[in-house]
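Here the complex is missing a single protein chain, while all its other protein chains stay put.
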Amino acid sequence: MYGELPTRSFILIAALLGLGIVLPLLLPEYFLYLGNMLMMYAVLAIGLDLLLGWSGQFAFAHIAFFGIGIYGTALLHTRLRIPFVIGMPVAAGLAGLTGWLLAIPSTRLRTVYLALATYAFAECAQWVFRTWDGVTGGSDGLRIKPPSVLGHVAGTDPAAFPVVAVVLCLMLVATLYLTRSNLGRHLCAIRDSEHVAAASGVDVKRVKIVAFALSAIYAGVAGGTYTLFQSFVNPDVLGVGQLILVLTMVVVGGPGSIIGVLLGVVLIGLLPEALRAAPRGLLVWQEFLYGLILMLAVMFMPRGLWGLIEAQLSVRRAPAKQAVSAAIGTSGPLDLKGTGR
Amino acid sequence: MFSLLLTQAIASGVVTGCVYALVALSLVIIYKSTDVVNFAGGELVMLGAYVGLLALTYFEVSYAVMFALAVIAVFTTGAIFERVVLGTIVGRRHSAHTELVPLVVATVGFGYLLKGLVRAVPYTEEVRRLPPLVSGPPIFIGEAILQRHDIAIIAVTVVVMAALTVFFNFTLTGKAMRATSQNGRAAALVGIPVKRMRMAAWGLASAIAGIAGILLAPKLLMTPDMGVVVMLAFAAAIIGGFTSLPGCVIGGIALGIVQNFVGILLSPQAIAVTPFFVIIVVLMLRPQGLFGEMIATKKV
Partner (left out) sequence: MEGRVYEVTRANRARRSATRDASGSARLVRALLKQITVPVSVEENPLALTTHAQSRVNDKDPKGGGCMPSFNGVRCGLVGLAALLALAQPGLAADPGLTDNEIMIGLFGPLSGPLISFGLDPLQAAKMLYEEVNNKGGIHGRKIKLVIEDDKCTPNDLVSVVKKLVTVDKVFMLHGGSCTAAVAAAQDFVNRESMPMAMLNAAGDNAVFPPTRYVFGAFQGTQRVYGAALANFAVLHLKSKRAAVIVHDDDYGNANLKTVKATLERQGVEIVAAERIPPNINDVTAPMLKIRAAQPDVILSGLYPAPAVLFAQKYAEYGMTDVPLLQATQGIPSPATFAKNVGNPDALKNFYHTWSFNDVADEAVRQKYIKMYKSYYPDRDPTPFFVSGLPSALVIIAAFEKAGKDLSRESFVAAMEQIDVKTDIMAGELAFAPDRRDALRDVFVVRFDGTKQTVMPGVYTWNGKDGL
């Protein structure tokens, strides 16, 4: 499970890169816009999953770091003319730093209180974005100038698509390495039981803080990609509603597994668009449907849709093995593809 | 002039604080009994208000009947939710730690579901209002002005608080509920029907939320989004200590007064961020709040 990355993963990533270059030539801008949004959400969701799925920390502050990424990259570009390739890592680093600072006092809080503290932090951050209008433009919003990435000007969806795809691929590669590293193992250990992990020699507090900071960096990177294809940012998009959306993607797709999260992103990200085709009378039921999906997902798919699919696949492959693992109740990270399980 | 501002700020703060306290009581009861943070608390409040509105305008019942109907409706909704949704999640054999996340996520989904349900009714598109519990000319406390309905809110909060104290300390069901929250396995061993206790706890907490809704609606106006008041209730509960019922009331009142002072001394813009700021500060410095117990970590 750990150690060498299966070549399958790299094929997937290469395919993604290929799509990133080819699709802008073929699809109308609307689909490219959806693609850009999905890729951005993918980075966000994977970052949240690091905390939620891998280390079992119920932290809501993700959206604040997303905002730091957006405003940071946009302002560095607009005010200081710092190019994207430098601006985004700086903004993401800033988000990571904020996450690190937030994590230091927060990690000793129990799950419930952590949820509330981070939720409160997210709301505070949104308030700051709204009130500090000298810098962020406040409620009037901030117009984002199209950034140029190594000479290639993004800003329109077709132009931004390959860049976003590249960023996503980089983050995926980083995640693959991360989850197979010692850190990944420690995260899983903490999720299953902090006390046992501590007894096994894991520095629980330090690992939690690192997880927080890393997750914040992901959110910051996602914020950077936002500036590639959106021309306007307003604090209203940085509220808890967005966070619940990303949370749903993780929970419905499959916490603790990269493919699961990506699956969740695609399903939940495309759901509102698919509903556009629904008859008008059904439009008002969207929120209801949304809540229902969320409830049903946690009730019947504890490991998300991907967990369900995986369970089906492993039943077919090795019924005996599956019975054993069901009895033990393992809940470790899932392979991208079951290698020898 | 300043003394007028002061007395009015305190008086109004106590009133709004009592509403936060009622919702906070609902949250704390659920947390104490079932270890779940109920992010749908605000939507239960909203549901109570809208069921009341439905009863009044469509079925044209009297105020007292409306009150009873709304409370029963929300009680039932909460109880059913607990039994059907949370029961399914709790029933799975997984490690206790990871169980918490799906439970909380389920409450988030429940909140959206309720909101979506109410919003689907065209009548809710516009801002609505419930009539107050008591109407009439305002009452003067010193130089401060309070509506009669405000006094009623304070009175109801006190009554509910007293009733809960009696319930939890002197009735068998109440004691059984406390036992369930302290140690579920031991309670089951002693013969307490744990599942039914959880359902009852949720029902009770939801009923209180419904009452809060009926009291709140005349003051706050009704939209399907009025559930956002839950964050203020969380702040109140955290200030008082998330496991202490009297703490809720103290916390709520403190928060109401602080908000008014912030609004007057700093700016009304800062009012929006006050509860969140308070939550962070309290959790960082003294997580157990004013009256809460130290959080006992569950081993393995």
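All chains are identified by letter, namely A and B, in their written order; residue positions are counted from 1 within each chain.
Basically, a residue touches a chain if its C-beta (ideal position, glycine included) is under 8 Å from a C-beta of that chain, and two chains touch if they have at least 3 such contacts.
Note that this is a predicted model, so its numbers are computed, not measured.
Of B:83, B:128 or B:196, it is B:128 that touches the chain left out of the display. Panel shows chain B; residues 1, 5, 8-9, 12-13, 16, 119, 125-129, 131, 138, 145, 147, 219-221, 223-226, 228-229, 256, 259-260, 262-264, 267-269, 271-272 of it touch the chain omitted from the view.
Although one chain is not displayed, its contacts with chain A can still be listed: residues 23-31, 33-34, 37, 130-131, 138-141, 143, 145-146, 148, 151-153, 155-159, 230-232, 234, 236-237, 272-273, 276, 280, 283-284, 286-287.
Basically, only the chains that are shown with their structure count from here on.
Separating the CA-averaged centres of chain A and chain B is a span of 32 Å. Considering their complex, residues 31, 35, 37, 85, 88-89, 92-95, 97-98, 100-106, 108-117, 119-120, 231, 234-235, 238, 242, 269, 272-273, 275-277, 279-280, 283-284, 287, 295, 297, 299-300 of chain B touch chain A. Residue ranges of chain A in contact with chain B, taken from their complex: 52, 56, 58, 105-106, 109-113, 115-117, 119-121, 123-124, 127, 131, 191-196, 244, 247, 251, 255, 284-295, 297-300, 302, 329, 331.
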